[in-house]
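Partial view: only certain chains, each at its native spot in the assembly.
As written, the chain order gives the labels A and B, with residue 1 at the start of each chain.
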Amino acid sequence: MKLVEAIIKPFKLDAVREALAEVGVQGITVTEVKGYGRQKGHTELYRGAEYVVDLLPKLVVEAVVSDDQVDRTVQAVLRSASDSKIGDGKIFVTPISDVIRIRTGERGEDAL
Amino acid sequence: MILSRIADQTAADRSTSRDRPTRSSAEQRSRSLHRGARAAQLTYLLFLLSLAFAEPARAQGEPTLDSGDTAWLLTSSALVLMMTLPGLALFYGGLVRAKNVLSVLMQCMISAGAVGVLWILLGYSLAFSEQGELIGGMLGDLSAVGLSSIGPEDLRSGTAVPEYVFAMFQGMFAIITPALMAGAFAERMRFGAYLGFISSWLLLVYVPLAHMVWGGGWIASSLGALDFAGGLVVHMSSGFSALAAAILLGKRHGYRHDPMPPHSLPLTVVGAGMLWVGWFGFNGGSALGANSDAGLAFLTTQTAAATAVIGWALIEVLHTGKATVLGAATAAVAGLVAITPACAFVSPLGAIAIGAGASGVCYFAVTVLKPLWGYDDSLDVFGVHGMGGVWGALATGLFITEAALPEGVGWGAQIAKQVLSIGFVAVYSIAISVGILLALRVLLGSLRVESEDEQRGLDLSLHSENAYTLQPAGTMVGHAPAAAPREHSGAA
């Protein structure tokens, strides 16, 4: 199993969630984060002073999927989250050694 | 004439208010005659003496300031500003998404600023100066431009308060009315377009209506429609204009697909509370003195608001199973809107009827009419102020007491007058507002921010600010930059 972790622009959440559902991803976990990368931050003003906020709001969407689902999952994110603009985000894929469903104690792919 | 005026003035101070738009000098006279009759019971000598004592006052030839009336009107003026800042700002600010809250607060602030200045320079004179009318029955004149012709000691005619205080009281109405509209096109209008819109609107819609209804113009004097504290002038005018603006500007990105819940209902409830409290100044102050009319207006205002809260909650429980907090806040405002034109003309039980009706009418407008017609009136300005205003203006006729009916006008006739005034204000407001907005669209290119700016939020796009910064992070660039800040400086 793999953890597919997509860092996306916040307003893409609904599109990504729908795309993932279409390819059969049953559950996701979403975290609000701040991201720093190639995308420039924005300027804010404070009584005539100016400062740059370069940590931009992003969302991390995490989905644990079976190995054969990884590609479809990645494609679904690419399709739904890309505007072809700097800052569209990244996908990280990490191997997972086990998944357990708390409710039932089921393990492995059954737990997804 | 002068004699009767004086007698009237000295005898009592209350006449000032109830029907301030329609109070005719004839009526004035009839009242004082009555009091004169009483005096006639005395002997001749005493009559002479009374004359003698009345002399000093008559010599002065003018009514005197009543400190109690003045105190109440000063207080009311402060309360009405509180309705806008912070009341309405909070009410609207809580209802929008967190990325747009500052843009809404700014719209309220800038109304206080721009209208505040325009009112002194031009607005007050055009609405309320009575020397001669510019356009028959539609506008006052330019004799009080900059208020230069008025001194601190001058009293507003027909009242016992300084004209300056009257001008401020009316000025606070002029500030809140354009700001009310901001809710309809919230979360998408450019800042410059807003400023242009409310400034023009003030002079072309608000000022004429205020004159027509309260400044001696034709709605009150010729048509004879009643509007004690602003159902037509404030709520209908802003509600219908706001509807036009919302439609002209188009829907928000994602409207009716994405939920756009209030980002902070506590702010909204606080705002509703302040509106409620401030409304006592709005309606009670419209008596222009601390008199029995003010008392009646206060009582009906409170009662209608309370009834609307209960009525709305009941409807919600029947309709959706739950009474909501936003419902209660909305209901309070709806009740307050509806009682505004009627507040000194109906009985306490009449106020209950009007409040209950308001909850029904506005709930229907907001939950049935809006989705049916499909316009995006972001915060339901039309549903609450427009439709609530219509209901209130109509209900003023429906529930008016015998005593409040103008001399010689029947109940049915008064209702007809109210209906006519409703029609006129609706058409006038929409027509002029559409005109202003189309002109501004040509002038500015667009009334709306760019789509990307809308998604990023107006706070950052228009004002380069963030409402909430719980974890500061970033880099100082410099104090007092000489140039415009980078990125997106064009949207304002």
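Operating definition for what follows: a residue touches a chain if its C-beta (ideal position, glycine included) is under 8 Å from a C-beta of that chain, and two chains touch if they have at least 3 such contacts.
No experiment lies behind these values; they were computed from the predicted model shown.
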{"item": "Whole-assembly formula, with each chain kind represented once in the display", "value": "A x3, B x3"}
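The rule is short, and it goes like this: only the chains that are shown with their structure count from here on.
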{"item": "Inter-centroid spacing, subunit B versus subunit A (mean Cα positions, whole Å)", "value": "48"}
{"item": "In the complex with subunit B, residue positions of subunit A that touch it", "value": "11, 14, 34, 40-45, 48-55"}
{"item": "Complex interface listing, subunit B residues touching subunit A", "value": "258, 455, 460, 463-466, 473-481, 485-488"}
